[in-house]
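Here is the structure we will look at, set down as structure tokens.
Let's look at subunit A:
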Amino acid sequence: MDIRIENLTKAYGDFKAVDNMNLHIADGELVGLLGPSGCGKSTTLFMLAGLSDPTSGSIYFGDKNVTKVAPEDREIGLVFQNYALYPHMTVEENIMFPLINRKVKKAEARERANEMAKLVQLDGLMKRKPKALSGGQQQRVAIARALVKKPEVLLLDEPLSNLDAKLRIETREEIRRIQQEVKITTIFVTHDQEEAMSISDRIAVMKSGIVQQYEVPQTMYLNPDNLFVAQFLGMPQVNTFSVEVKSGNIYCNGALLRSGCELKDGTYTAGIRPESFEIAQDGITVKATHVRMTGRDLLIHFSIGDTEFRILVHSDLSIKEGDEFTIRARKNQIMIFDADEKSLGKF
Partner candidate 1 sequence: MKLKKGLAVALTATMAFSTLTGCSNNGSNNETTTNGTTPSETTSVAESTSATETTGNAVVADNGIEPCTIEFWHAMSNKQEEELTALTDKFNAENEYGITVNLTNQGAYKDLSSKLTANAAADTLPDLAQAYNNWLSAYSDKLVHLDDFVANDFDNWDDIVAGYRDENSQFGFISGVPFNKSTYVLFYNKTMFDELGLSAPLTWDELLEVAKVIKDEKGIEAIGWDDLAGMFQAMLVQNGCGYIDETGALFDNEKGLETVEYIMNLYNNGYARLVGEDKYFSNVISNQLIASYVGSSTGASYITADGWELGVAPLVSNTEMAANAAGTNIVMFSQDTNKQKAAWEYLKFLTSAESTTEWAMATGYLPVRTSAYESETYQTFMATDPTSVAAYSQSAYFISQPAFEGSYDVMTAISNTLEEQILNEADAQTTLDALVKAVNDILQK
Partner candidate 2 sequence: MEKKSMKGYIYLMPALIVILLFTAYPLIRAFLMSFYEDYNMISGEYSRIGLGNYKDLFGDKDFTKALRNTSIYVVFVVPCSIALSLLIAVLLNSNIKCQGLFQTIFFLPYVTSVIAIGLVWSWIFNSNYGLLNIILSWFGIDKVQWLNKPKYALPSLIIFSVWKSMAFDILIFLAGLQTIPKDLYNASRVDSTPRWRVFWKITVPGIAPMISYAFIMGFISAFKVYNEVFSLWGGKAGPANSAITVVYYIYDKFYNSHNYGLASAAAVILFLIILVLTIVQRMMGRKK
């Protein structure tokens, strides 16, 4: 089932939580809605679920216009951020619940529930009550419950935010695995860019209710459409600074970063990812003001003029604080943004 969002808007008075959104999600895709708090991603998800009414616009599941359709009739499964498991029922009853409500006979419901439990690896926990389960287990129950009625669309609201770091990585792989096995169109909401990047087929980055870019993760990472996307993806964050372009040469505080660019003269905002610098013989000599080791990498702070930068190198290199070294920007890795923060390309 593919999903089409057309001119979707949700307004509260003058404030637009979701502003004229257009998106097409292909059948069987796992799409991440990514953005900071308040960007409208959860609002969008709830409109997709039918729990919230759009101010204007439409939503299509396949050929069907479901904008005015109630949640119970939309054939969706929804996993809440806090799982929303029914506390007074066992795991088995929780999973069976949607089926019972659709008048499925108890025996069949139980069978299907147990099937689903196997899929999410919940064997042996069926007779427990939710409060006797760990966070990760509760989440799997929520997923099982969402999927048991074989919906057309699976929606997840910040599914990993309540888990600890290690569990987060495990669980997101699980979600991916389950999604692939069942081949269900899935949309999940998150504020964690690493999470979105690691499992999504495509990511929609949102800010203030507007989709900034909708793209395959790797492409979006390497070629952000605007400054916001560039800054949002990537850890450690991209270096942003202002540059002067004169006769096709890019200068930062007097230091030459690149020459021979097809750019008009003027002042621009530029972005270089920390890993897009390399240590080289010819380049700009800088001094390490601060060095931080994070196991595999070294993150070194330096300055060009009064602008601070960070470079990410392998921790093999023995650069200490105060050391001098020479750097240059890798080929085609300098992102240039115009006055509207739109990308002009990479140089």
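Rule of thumb we're sticking to: a contact is a pair of C-beta atoms (placed from the backbone, for glycine too) under 8 Å apart; a residue touches a chain by one contact, two chains touch by 3 or more; residues count from 1.
How were these picked? Simply put, all candidates are chains of the complex that A comes from, given by their letters.
Keep in mind that what you see is a predicted model, and the values were worked out from it rather than measured.
Trainee: For subunit A in this complex, identify the touching candidate from 1 or 2.
Mentor: Selected candidate, touching subunit A: 2.
Trainee: In the complex formed with candidate 2, which residues of subunit A make contact?
Mentor: 49, 51, 70-73, 76-78, 80-82, 84, 86-89, 97-98, 101-102, 145-146, 149
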